[in-house]
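One chain of protein is taken out of this complex; the other chains stay put.
Chain naming follows the written order as A and B, and within any one chain the residues start at number 1.
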Amino acid sequence: MSNSDRPTDLIDTLAVTPTSRRSFLKAASLGAVSVAGVGTMVACGKAGETGAAAVKQAGAVPAANAVTPAASAQATADAMDAMHEKGIKAFPAKTKGKGNQLLAPRVEKGVKIFDLTASVVQWEVEPGRLVEAWTYNGTIPAPQIRVREGDRVRINLKNDLPESTAIHFHGLELPNDQDGVPFITQPPIKPGQSYTYEFTVPNAGSHMYHSHHNATKQVGLGLLGGFIVEPKDTSHEPKVDQDYVMVLNDGAHGYTFNGKSFPATEPIVAKLGQKLRIRYMNEGMMIHPMHLHGMHQTVIAKDGWPLPYPYRCDTLNIAPGERYDVVVNCNNPGTWAFHCHILQHAESDHGMFGMVTALIVQK
Amino acid sequence: MSNSDRPTDLIDTLAVTPTSRRSFLKAASLGAVSVAGVGTMVACGKAGETGAAAVKQAGAVPAANAVTPAASAQATADAMDAMHEKGIKAFPAKTKGKGNQLLAPRVEKGVKIFDLTASVVQWEVEPGRLVEAWTYNGTIPAPQIRVREGDRVRINLKNDLPESTAIHFHGLELPNDQDGVPFITQPPIKPGQSYTYEFTVPNAGSHMYHSHHNATKQVGLGLLGGFIVEPKDTSHEPKVDQDYVMVLNDGAHGYTFNGKSFPATEPIVAKLGQKLRIRYMNEGMMIHPMHLHGMHQTVIAKDGWPLPYPYRCDTLNIAPGERYDVVVNCNNPGTWAFHCHILQHAESDHGMFGMVTALIVQK
Partner (left out) sequence: MSNSDRPTDLIDTLAVTPTSRRSFLKAASLGAVSVAGVGTMVACGKAGETGAAAVKQAGAVPAANAVTPAASAQATADAMDAMHEKGIKAFPAKTKGKGNQLLAPRVEKGVKIFDLTASVVQWEVEPGRLVEAWTYNGTIPAPQIRVREGDRVRINLKNDLPESTAIHFHGLELPNDQDGVPFITQPPIKPGQSYTYEFTVPNAGSHMYHSHHNATKQVGLGLLGGFIVEPKDTSHEPKVDQDYVMVLNDGAHGYTFNGKSFPATEPIVAKLGQKLRIRYMNEGMMIHPMHLHGMHQTVIAKDGWPLPYPYRCDTLNIAPGERYDVVVNCNNPGTWAFHCHILQHAESDHGMFGMVTALIVQK
């Protein structure tokens, strides 16, 4: 099941107003409590008392007519917490534009045809933050291409960028002249020109397509997307209820999942007992060790190739250009933090940002 | 066997004065020589002769009344070597405070109770270098919690920090409301307040506990520790003589193993033929490829989950948030360098520093 092919009730769940979103998160959290055991918050003293202890410890002498340092610390903590809360309550924040949506092909004489236009757009990474983005069909990530091993595929690229470009199909073992490397396998596609790639889809797996010309800039600005090849023989595929493509990036737009920064990242919503396949793709320049709370990840494939022996983890390190497929058995209800564990990519003293989302397991 | 549960004779070995420490290292080194084969140092010429050759090679003409460049190079080399030697001879340097020590629980009605206080202390990272540290119970890493799968555990946290906080049990598949993420699974624990976590210990393995509030700062300053869960069924556990938890960090305190920088890092001391389990935990923001000299490491678990097929290596790359369990068969006597192989984390022209320790295999 693809990202855009989710059950309607899950989509409805996400299409909530800011207000109901709060209730929703609260409900998810409260829903877990009955399962969760004991978690008691105990205020162990009045702020003033604690404050006095703190002052003593620090050896400071508060001026008689000043706000006490303890009260000041409390106020500082409250102010920081308010910023943290604001970010989390805003999640999932609405922004304009959604990438990684399935691109339905035209079919002509048995050939699946995908039309792409590379152009510069304004992209809303998080609420109110608009950036210059270089995109295929106006979104980051580009529309998701999903085909089957052995399909005949034609990809028409129109270049409306101010630079030449080319598409490399990262991970696909194509004939050399379809590999998309200017001056090695093809001429660069000049501004205003179009170019056609056509091939029979080779090896199955989680692959990518992205620019291979001036790529540090062009991929960094957004010319990237998922290219999923389903195998002819599906007997070895895991049986899953959802199949989620998650593109990691850290370029000019900051730290993003599928082109958005927290709180505008997309939560993944599953029902208790469902199996979730995540296809990680690192299109950035840094590693991102992806940590899921509450449930482990079973790693089943590397760069689209099934692993001979899957292994389990909770933090999976993904380097630039790598893809990993994992399966999560959604057996633990609640709203679970899901983030890059390089903490500077995920949280500052202003709260969570960047590479943070949630896996919401609904009972 | 836990870190603090070492045979007394090994502890005695380490409790040496700076002077006897030198003899100790020397003895360890010399002890290996009889096993080691041939290693002959041959001075191939007097310094003056060599110096002349060096001058010739460089094409320089030394002034008649100046120190010759060759003699100068020799002096520079000697000065650098002296700094290198000084660091190594100081190892293991005494500092105040030792983290990662087993925390014995109180047991009430079958519940193992651990009391933690988060507070700001001064921490000695290496001799004379005191830093502000945010700690659980005053040490970095925090006291090591070691329990058994299925145990009922209660953790009381008193927050004496100037900020709110919360504990995330990284790797444990807990009920959602015990997961420790403010505003998602619980309210933040304000300065002066206390909070209680309680749960039945789920999945076995090498896990961690650390702050999940303003975590870039709070974990960076030291709110982190090992949380080891021994499995109910120990039949698949490796038989080892020592079980060592090694927390890697690279935050505000510099490059550290278990909260200390070389030469204040702790050597691991084993007897020839012993098996050593190391549980690496990366609480930092960077990768650390851990290189052991002299013996390989057999990787048996990732994030607490046994690998289906262990594999061998000498340099194991550990990313932030990851844990790896390895077993070392201590079959090669001597004092072996053991360090992060990002060389800037381990050596400068002033000598070794940061992420360096030694595995000492005694005959």
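Keep in mind that, in the parts below, a residue touches a chain if its C-beta (ideal position, glycine included) is under 8 Å from a C-beta of that chain, and two chains touch if they have at least 3 such contacts.
Fair warning: this is a prediction, and the values are worked out from it, not measured in the lab.
A.B. asks: Decide which residue listed in A:92, A:188 or A:334 touches the omitted chain of the complex.
C.D. replies: A:188
A.B. asks: Of the residues listed, A:85, A:115, A:160 or A:237, which one is in contact with the missing chain?
C.D. replies: Looking across A:85, A:115, A:160 or A:237, the contact with the absent chain belongs to A:160.
A.B. asks: Which parts of subunit B are in contact with the chain that was left out?
C.D. replies: 25, 29, 32-33, 35-45, 47, 49-51, 53-54, 57, 70, 73-74, 76-78, 80-81, 84-85, 88-89, 287, 289, 291, 293-296, 309-315, 317, 332-337, 341-344, 346-349, 358
A.B. asks: Just checking the interface: what residues of subunit A touch the absent partner chain?
C.D. replies: Counting over the whole complex, subunit A touches the hidden chain at residues 119, 158, 160, 162-164, 168, 170-171, 173-179, 181-200, 203, 212-217, 219-220, 285, 287, 302-305, 307-309, 317, 319-322.
One rule holds for everything that comes next: only the chains that are shown with their structure count from here on.
A.B. asks: Between subunit A and subunit B, what is the gap in Å from one C-alpha centre to the other?
C.D. replies: Between these chains, centre-to-centre, one finds 33 Å.
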